[in-house]
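For reference, the structure I am asking about is given below.
The other protein chains are all here in position, but one chain of the complex has been omitted.
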Amino acid sequence: MNNTFGKNIGISIFGESHGAGIGVVMGGLPSGIKIDFDKIQSEMERRAPGRDKLSTARKEGDIPIIESGIFEGYTTGTPLCALIKNSDTHSKDYSKLKTHMRPGHADYTGYIRYSGYNDYRGGGHFSGRITAPLVFAGAVAKQILETRGIIIGAHISQIASIKDNKFDSQNLSAELFRKLLIKQLPVIEDSKISDMTEAIIKAKEEGDSVGGKIECAIIGIPAGIGNPFFDSVESIIAHLAFSVPAIKGITFGVGSDFASMSGSEANDEFIISGDKVTTKTNNNGGILGGITNGSPIIFETIIKATPSISKEQNTVDIENKKEVKLQITGRHDPCIVQRAVVVIEAIAALAILELNLSVTS
Amino acid sequence: MNNTFGKNIGISIFGESHGAGIGVVMGGLPSGIKIDFDKIQSEMERRAPGRDKLSTARKEGDIPIIESGIFEGYTTGTPLCALIKNSDTHSKDYSKLKTHMRPGHADYTGYIRYSGYNDYRGGGHFSGRITAPLVFAGAVAKQILETRGIIIGAHISQIASIKDNKFDSQNLSAELFRKLLIKQLPVIEDSKISDMTEAIIKAKEEGDSVGGKIECAIIGIPAGIGNPFFDSVESIIAHLAFSVPAIKGITFGVGSDFASMSGSEANDEFIISGDKVTTKTNNNGGILGGITNGSPIIFETIIKATPSISKEQNTVDIENKKEVKLQITGRHDPCIVQRAVVVIEAIAALAILELNLSVTS
Amino acid sequence: MNNTFGKNIGISIFGESHGAGIGVVMGGLPSGIKIDFDKIQSEMERRAPGRDKLSTARKEGDIPIIESGIFEGYTTGTPLCALIKNSDTHSKDYSKLKTHMRPGHADYTGYIRYSGYNDYRGGGHFSGRITAPLVFAGAVAKQILETRGIIIGAHISQIASIKDNKFDSQNLSAELFRKLLIKQLPVIEDSKISDMTEAIIKAKEEGDSVGGKIECAIIGIPAGIGNPFFDSVESIIAHLAFSVPAIKGITFGVGSDFASMSGSEANDEFIISGDKVTTKTNNNGGILGGITNGSPIIFETIIKATPSISKEQNTVDIENKKEVKLQITGRHDPCIVQRAVVVIEAIAALAILELNLSVTS
Partner (left out) sequence: MNNTFGKNIGISIFGESHGAGIGVVMGGLPSGIKIDFDKIQSEMERRAPGRDKLSTARKEGDIPIIESGIFEGYTTGTPLCALIKNSDTHSKDYSKLKTHMRPGHADYTGYIRYSGYNDYRGGGHFSGRITAPLVFAGAVAKQILETRGIIIGAHISQIASIKDNKFDSQNLSAELFRKLLIKQLPVIEDSKISDMTEAIIKAKEEGDSVGGKIECAIIGIPAGIGNPFFDSVESIIAHLAFSVPAIKGITFGVGSDFASMSGSEANDEFIISGDKVTTKTNNNGGILGGITNGSPIIFETIIKATPSISKEQNTVDIENKKEVKLQITGRHDPCIVQRAVVVIEAIAALAILELNLSVTS
């Protein structure tokens, strides 16, 4: 099955955690967009490992090399390839993983899917590391979208059982998004930072890990973007979101609450504000019938705890077909939610780029 | 943007609620699959309106006419087109909708997307009625999957605030799915039927509507189906699920609970059962790294209350750019969750067909 | 393999020669295009059989029924489905074809491809009749392109060994294309009509058939349409051209003559005409590097003689695996070149629609 994403943009992600390099090719881009490399690099660093005591000790420069598609600082419109060479790889840490399938990981499913020929080192192509090129692509997409007035931000809405406030659809701004970026953990309600940090450190000490949720908002998006069958805004965002390892759920607007709300509660009444049609509330997360209504797009993703834990686990040896004990050594994060925030923003940007390029009438 | 779904299957849905006909073209099908038309028709009836007091009074035969792709009872392998002619259309009921945007519906977004040229009658191409061809396509997909031992079932897991039990991954069977089919409402715990029915009737009496959730399971699916970036099993199912009107969320396995579970709780340990590798628990809903692990695929969708309510609502007149009151007359369901069950099964079947046809190594 | 065409438009063709109906679904269309149904019907009649003594005696109304996608005379932008019911089918004529593979036809390859489940009657999905929906789709595409000033015409450039003049790139006009339409055979040089007619009648009398070539031109096309790897203008036109049964070759501009021309002869010098950059000659058929240069697009297709001939032929009985003699009865054309002219125009229109909708920068 062909590995590319998009009818308008053609995104290909490649690479394995411990191979020569990882990267992305982006096609279908508009030409003439000025690219700010510093901004791209700061996006890369939001995801990069080894930044603080909450993350894995693996350090990677994660500096994308532009192989093509940018000339004299502007997109050419022809395919843009960015390559990130792998450097700080401790392959020996993973030798046991050739046979011992880590629970919660793709070791077993990858083994079956590729008849044992997959690169098992560090999860290979299934590694969270492969989201680095996604972040690069998202950073480029964001810059393209910004020229159209579309801005994206996200915050940690939950870690373990600690919940942040939700976005207030009426009070979203580039300013708010910037404020989130400089916090130790990107949450709306500052008082949650210490509780969340504590939960992560506790998990680390126990050789365990924690999951959470990330809420993302897209502002400045015009009405009329998206499609009914089959490429709704929700379809495209969800398709990309579920490409990100560890994402196990996505909801739009009030999400799970829709189940218990009546129609009269859930419907967003239309009003006229200035000379513009808008909605009084934004329960639907800016999307009706798969198409934007001009209110901010709001969605939340559910992220499972990283399956790499140092606690001993029961599993199987796939080559010898027997049950074994497994203790995962090597470096890994007790929580990847904070590093995933920029990844979620990236897939949001790519989804909107895909959709925004598609309007033809 | 091209309207088709699938890299392997090529599904096109067409039609408007009050146009001449609605239908579907399915490409990429295997040839030589015997089609049971009675089974297809009974699937169509699970979705069809006018079946009981809980549904809209609109009655449609919903009898698909096979225009192509089936010869002497077997799929030919060339594109299969099924057409459903519209008959019981009361177009006059909808004349006001040309200008008065129904809250929660796609009237406004469709108007903007298509510059006012969309067929507004009964929601046009955005109508829930357009799920009828999806159900047809799903019914065909199910029959193809059954030849490979893959079976799909679903139940209402919530209506308003009344929750059914969840599927028990260890006790899923074709027998269970058949039992669900003959209940008044397809729930696991029979005692919930009367509460749910009451909630729907109450909403109807109040001129309001209720939402809910549907949980779906796919059994008999082999390990090794799916892909990492970008066509994970979750991506493909979610992409199709969000094509269905009113779906606002999807979660896999334990879903929202993942956020608060630790890694050691969430990880499904691998065990050997007989000579087969399997998992002890199925928190991950049968999918790891975007690829099936051989356990049942389990997912849940969130369905918002149907936005068509007879209570008076505030909205805008799009032609005259002013705020107006709207009272929706015409026929509509107080709850579409029970009718959506077979739609969710259909998109599950189409997703697996898309993925199952794609395995090349 | 999914059966749809296009990244921007999503075209699905369905139907078998002797099934219930044939048709097309077109997605990704712009909304708000006024459709002239008389023009569509006159396009359908250019292809329809039974028009004169040169064609098969089969008569089909070939009247497309609009099932969806057009509302109050304008495209809605949602999928447009047109259905043509089959009526004048003499299925018994084809009963022997279940086993006796007609040379030059797809009987054998279809049998192998679909494991014998294909509809063999009249060629089934491989029948030239399936070009009727293509002509419909092309007629719609032409009307969309005309709103952008793009016009398409074609002529028979060869039948058997009789050659018409080639298009003169400097003297192409809508007027010329209209004149071609009303001739008995659409050729530039009227004197060729009688020779070509004679060649066709001679073939008919001998129970044989003749082939030929069709040259097509697209005028009013702006510069800058198309792509380098992989969706060049030539790639898209050729992809569609080779979907048409009996097409066995396509060349652009001076075509085969390129092989023996030197670079200095083949290069089209750029000149300034008025305030516009254009080329002095048009050897390259309006395309450089896969992208239009503003000169007319010119291409020629090679059409093999229709393989249905009444002369006795040697072939095999596929069920009984033995060599047999075959005498094809039933109705068939001694020449399909004149009927194929509008089909070639149709694929040209669809190709440009696909490309024109794709320009994003």
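Note that the chains are named A, B and C in the order they appear, and that numbering of residues resets to 1 at the start of each chain.
Convention: a contact is a pair of C-beta atoms (placed from the backbone, for glycine too) under 8 Å apart; a residue touches a chain by one contact, two chains touch by 3 or more.
From a predicted model like this one, the values you see are computed outputs, not experimental measurements.
S.K.: List the displayed chains that the omitted chain touches in the full complex.
M.R.: Counted over the whole complex, the chain not pictured touches A, B, C.
S.K.: Out of A:I9, A:A141, A:V187 or A:I352, which is the one that touches the chain we can't see?
M.R.: Only one listed residue reaches the unshown chain, and that is A:I9.
S.K.: Thinking of the whole complex, not just what is shown, which of C:G32, C:G249 or C:G330 touches the missing chain?
M.R.: Only one of C:G32, C:G249 or C:G330 touches the chain omitted from view, namely C:G249.
S.K.: Which subunit B residues would touch the chain omitted from the figure, given the whole complex?
M.R.: 7-8, 28-32, 77-79, 228-229, 357, 360-361
S.K.: By the contact definition given up top, give the residues of subunit C that touch the hidden chain.
M.R.: 1-5, 7-8, 11, 13, 101, 103-106, 108-110, 112-115, 117, 125-126, 130, 134, 158, 160-161, 203, 206, 208-213, 223-232, 234-236, 238-243, 245, 247-256, 258-272, 275, 277, 279-280, 284-285, 287-293, 302-309, 311, 313-316, 318, 321-323, 355, 358-361
S.K.: Can you list where subunit A touches the absent chain?
M.R.: 1-4, 6-10, 12-16, 19-23, 25, 27-28, 31-32, 65-69, 71, 74-81, 83, 113-119, 124-125
Throughout what follows, only the chains that are shown with their structure count from here on.
S.K.: Roughly how far is subunit B from subunit C, centre to centre by C-alpha average, rounded to an integer in Å?
M.R.: Centre separation, subunit B to subunit C: 39 Å.
S.K.: Where the CA atoms of subunit A average out and where those of subunit C average out, how many Å apart are those spots?
M.R.: The answer is 46 Å.
S.K.: Check each residue of subunit B and list the ones that touch at least two other chains.
M.R.: 1-4, 7-8, 13, 113-115, 117, 125
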